[in-house]
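Every protein chain except one is present and positioned as in the full complex.
Chain IDs A, B and C follow the sequence of writing; residue 1 opens each chain.
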Amino acid sequence: MESRVKDPSLASRGREQLYWAERNMPVLMEIRRRFEKEKPLVGQTVAACLHVTKETGVLVRTLAAGGARVVLVPSNPLSTQDDVAAALAEEGIHVYAWRGMSEREYYNAIGFAISFYPTITLDDGADLTATIHKLWHGVKDESLNYVAETAGGVDVEKLVAGLRGGTEETTTGVIRLRALKKAGKLVYPIIAVNDSYTKYLFDNRYGTGQSTWDGVLRATNLLIAGKVVVVAGYGWVGRGVAMRARGLGARRVIVVEADPIRALEAVFDGFEVMPMDKAAEVGDIFITATGNVRVINLGHIFKMRDGAVLANTGHFNVEIDVAGLERVATAKRRIRPYLDEYTLPGGKRVYLIAEGRLVNLAAAEGHPSEVMDMSFANQALAAEYLVKNKLAPDVYKLPDELDREVARLKLKTMGIEIEEMTEEQRQYLSSWTLGT
Amino acid sequence: MESRVKDPSLASRGREQLYWAERNMPVLMEIRRRFEKEKPLVGQTVAACLHVTKETGVLVRTLAAGGARVVLVPSNPLSTQDDVAAALAEEGIHVYAWRGMSEREYYNAIGFAISFYPTITLDDGADLTATIHKLWHGVKDESLNYVAETAGGVDVEKLVAGLRGGTEETTTGVIRLRALKKAGKLVYPIIAVNDSYTKYLFDNRYGTGQSTWDGVLRATNLLIAGKVVVVAGYGWVGRGVAMRARGLGARRVIVVEADPIRALEAVFDGFEVMPMDKAAEVGDIFITATGNVRVINLGHIFKMRDGAVLANTGHFNVEIDVAGLERVATAKRRIRPYLDEYTLPGGKRVYLIAEGRLVNLAAAEGHPSEVMDMSFANQALAAEYLVKNKLAPDVYKLPDELDREVARLKLKTMGIEIEEMTEEQRQYLSSWTLGT
Amino acid sequence: MESRVKDPSLASRGREQLYWAERNMPVLMEIRRRFEKEKPLVGQTVAACLHVTKETGVLVRTLAAGGARVVLVPSNPLSTQDDVAAALAEEGIHVYAWRGMSEREYYNAIGFAISFYPTITLDDGADLTATIHKLWHGVKDESLNYVAETAGGVDVEKLVAGLRGGTEETTTGVIRLRALKKAGKLVYPIIAVNDSYTKYLFDNRYGTGQSTWDGVLRATNLLIAGKVVVVAGYGWVGRGVAMRARGLGARRVIVVEADPIRALEAVFDGFEVMPMDKAAEVGDIFITATGNVRVINLGHIFKMRDGAVLANTGHFNVEIDVAGLERVATAKRRIRPYLDEYTLPGGKRVYLIAEGRLVNLAAAEGHPSEVMDMSFANQALAAEYLVKNKLAPDVYKLPDELDREVARLKLKTMGIEIEEMTEEQRQYLSSWTLGT
Partner (left out) sequence: MESRVKDPSLASRGREQLYWAERNMPVLMEIRRRFEKEKPLVGQTVAACLHVTKETGVLVRTLAAGGARVVLVPSNPLSTQDDVAAALAEEGIHVYAWRGMSEREYYNAIGFAISFYPTITLDDGADLTATIHKLWHGVKDESLNYVAETAGGVDVEKLVAGLRGGTEETTTGVIRLRALKKAGKLVYPIIAVNDSYTKYLFDNRYGTGQSTWDGVLRATNLLIAGKVVVVAGYGWVGRGVAMRARGLGARRVIVVEADPIRALEAVFDGFEVMPMDKAAEVGDIFITATGNVRVINLGHIFKMRDGAVLANTGHFNVEIDVAGLERVATAKRRIRPYLDEYTLPGGKRVYLIAEGRLVNLAAAEGHPSEVMDMSFANQALAAEYLVKNKLAPDVYKLPDELDREVARLKLKTMGIEIEEMTEEQRQYLSSWTLGT
């Protein structure tokens, strides 16, 4: 099938975006230079179901440089950068993506990817992987009807037989795949890129930490200094979001968390902790980052102050009860791009950013290139690793040496030199008889 | 003369913007409600030479609500929000403003303002006030030719005779006007709104502090965590910019400052201090905030690392030697909106944001509404004060009571209660005989 | 009269302390080297009523090196470092000071200082200056009876006639002296050293900011991370204390402030603001820094949680109602040096540090040497200035050039180089005709 993008004429602007991203992704570019020489992916078809951003473009070009045929579809209906999609399509990547897809179009895109009989899947949230598994296990749901519209004649046996493996980018996706494995239903091996230190320690904390606020500022232009910010979830994303709220001058940063150890860390990190029920009454800005469902429900929303702003930076748009809000609101209007005003019965107004979808990807540009540099270096190395190693169906971590190598390259490209252990120090660390 | 804006059809989007700003400017809205009743500005023509933003729109509507005839022209060729300009023009404000004016058009706008024989001028950077003084003192320069194109027949005697006074918003403008006063050339009284505590302690530090980074992020989408940031100037703006650079995770924040006391404060605030000559060699991102000229010169630029990013957040676009850069660059191209790549002889590339103009206004939306709420509350009160009090030509501060009233209103609208002194405490503070 | 110290045999330990302080006060040491050559204070008797610390010792030695006869008495009964007092006494400074003086002994010390007919007074809190004024104006109070015990025969006319001037170190003292001047009662000129930028911008914010917490930690060994800290007062001291509370990980930092502008700054600096009445209910640790009286009263204390810790870092021990606490407590015991437990009716316990006296001087060592280096450089230069210039009775600021010189020396001794303005830049800052 042919690529389908919003507007092919945006390609030249997309190329500039890709140029800028490549300037800021030196680790991935170093891998690309090697791939160009070694061509480790020749013969592979890689289906990437990722946010279609300039950074993904740099990854996709790298995979192509390694010899792969590449198909690119979005992992979120709202996050596609149309100019980048156009540029990649023009270069021969098989792209099916535009910003603002309907749910049906979104699953059409996944069907498009499947129709190429990929040998490797790259996933972000596990929608592509889950779809393949649904097809295999004969699960029925509405999304599969949409998938069938573009992947109608696909032979599932042949598809799965050809799959060498896949990768998964997110915490949320890895949880889904581990559940699948635990249920005995995983049919091909997955490298949980999210488990690489150079991925999960960095992109969520520093990348989402910044880009969430970037999205909030673009959508609202509010001053964060002096505000009461409520962050739901104190995983890596929540930490980053809370840390930057503090850095931007919020006068109270309140963390809502159900896990007692994380909650205690939040307290000792200098944040307030309370249940959402109480936080709802005092917050000015609410950010969800839990990976869970309905962490802001209608009961919470009714308790909020007039003018409260809501945004989600967890993977799926289920963290805020948007459907409930739509149902009860007496009026709704868009007052800025990505900012909707809902009037509640009684007259209070709350403001929802980007329809409750990932705020950093919808209202800003997602993770900055520098941090995706590491995540996508892991993706590229994982794809290569799947080709070079035959793995049984399970969820794997990328080998430590590759992980550390990414860190080493990143430091090098930043011009930062680190300490080298002496021989004496290496020995000291492994001895046990030395005393006080 | 008739209003001139980019596109009148943008009015409805502009009205939404104004609505959102009004939601976030409760102090100014409270003043507006009073103005609507008391009409203190009836009979006045107010010429506002301000950044044409949604926040300025809320001020201008407030002045109109007070009974004034209002003319609005931009104080910067790049900062106009065209939708807001369209909405205001539609409501009967006399607007002459669009984003991306040429220098000639910029002075045409000032001429337009003058042609209305304003009785009160509101200024931001003192261009309107300076122009009136040039006309009065018979100074000749090219800008006046452009002014004449729209204000050709203006009778300067009559103009000045009618002026009750003006206000000035910025540090930079106040310095210019004090120089004018010192030279014995000031011909009408000016209230230096910038000298109000609720203005200068807040908008530069917290407003520019945040919006500068908002501009940098929109223009570049770079990750600030891990970067080396160089801030030139440690006045209120520089402090805010440095503080937020730290808050966003920069690994080094270097302050360049010529005043030893400010430099020492920067050191004790936890920043590095060095001359630009040395900072140029290590910085990733450079922000100028000095109010001075050529603080980043070609010598500095030649020392920078490949990939350095330059932005200005001081009032005028003279802080970075853009002209010099244009002259020596071997290539230049726009790679994103507001981001130009210059290739230097030898191949190094540097990136200039928004042509060296105010980064927060050009690449983002300027100060957030909440902080302009206070600055513009001072402006509105200053205009009223000029009507109610006949002042001699000098530079004045708004009376302290008005200043504190703005603070009190702001706290109230934020729902924050403060301590009240007891009678005993009031007495204690004025006694001198009490000992240890 | 002879020096009176706790234990002369502590002199050698005191000398080590002075050695360490001198290592960390390079600006004052540079002034000392000049004084040794120029002897500007020959013929003067300087009475210093200052906290008797190692840093004061370095100042006092500097004045002696300049040729002055020096008398040293404490400005606080609890802050004397006995070893330093011993060392100075041994070197010929006239010292009357030991830690834990009674109120009577404290005023004996002031009488001791007066008995030398000082020509210059250095004061910290204005007790010495106030006493001289009370003598002159014939005010009667109990403290003067104690003063008379050591200064019985002093001829007040002769005393005042001989006074060239004095200096005052603190905000609190300057307020007292300005009140005196306003009442027309000031009889000799005072240099408000506290008004020097290199004094007031630094020692309270950074010095007290740190040393207050040093005192709290030494007295309690509590973990600050996770605590709710309440800071009364958002002047320079309060800012420093709040900033460091945040830096040590407090989960809420609440500022109590009566001035709306300062309160608003606290909010925008990222702190919570509320009245003490409400803060009392949620705080774990309370620090007063207002310069006012009874900012924590019994009503507040009764609202506090079991285990609340109270400390004062304002100048006088009147900020917490210690007398009231003593009166109502059902039990009191000292559980650590500088930490007293009070049991309230009903059984709740609160903990008072250092009897409500200056926590940083009583429970720790006061400002670190590096910051006193600047304050005392101003003191030394002020003493010299009083000798070289005959001033009328008023409250003065040290000339700006001296102030900036202190900053310049400090930066130099820290090895920090600052920017130099170009000629073009100097001119630009004074011109008014330049436009956008």
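Note that a residue touches a chain if its C-beta (ideal position, glycine included) is under 8 Å from a C-beta of that chain, and two chains touch if they have at least 3 such contacts.
Note that this is a predicted model, so its numbers are computed, not measured.
Touch with the chain that is not drawn comes from one residue among C:G43, C:G100 or C:G307, which is C:G307. From the set C:L10, C:V27, C:I224 or C:I418, the residue in touch with the chain omitted from the display is C:I224, counting the whole complex. Only one residue from C:T80, C:T129 or C:S369 touches the chain missing from this view: C:S369. Those residues of chain B that touch the chain absent from the view are 225-226, 246, 249-252, 267-273.
Against the chain not shown here, chain C presents residues 16-17, 19-20, 23-24, 206-207, 209-210, 214, 217-218, 220-226, 243-244, 246-249, 305, 307, 333-336, 339, 364-365, 367-371, 414-415.
For chain A, the residues touching the chain absent from view are 75-77, 103, 106, 125-127, 130-131, 134, 139, 141, 143, 175-177, 179-180, 183, 197-198, 201-202, 205-206, 232, 256-261, 263-265, 267-268, 273-276, 278, 291-295, 316-318, 403-404, 407-408, 410-411, 414, 416-422, 424-425, 428-436.
Here is the rule we use: only the chains that are shown with their structure count from here on.
Computed from the mean C-alpha positions, the centre of chain B lies at a distance of 39 Å from the centre of chain C.
Note on chain placement: the centre of chain A and the centre of chain C lie 54 Å apart, centres being C-alpha means. Chain centres here are Cα means. That of chain A falls 38 Å from that of chain B. Multi-chain contact residues of chain B (touching two or more other chains): 206, 414.
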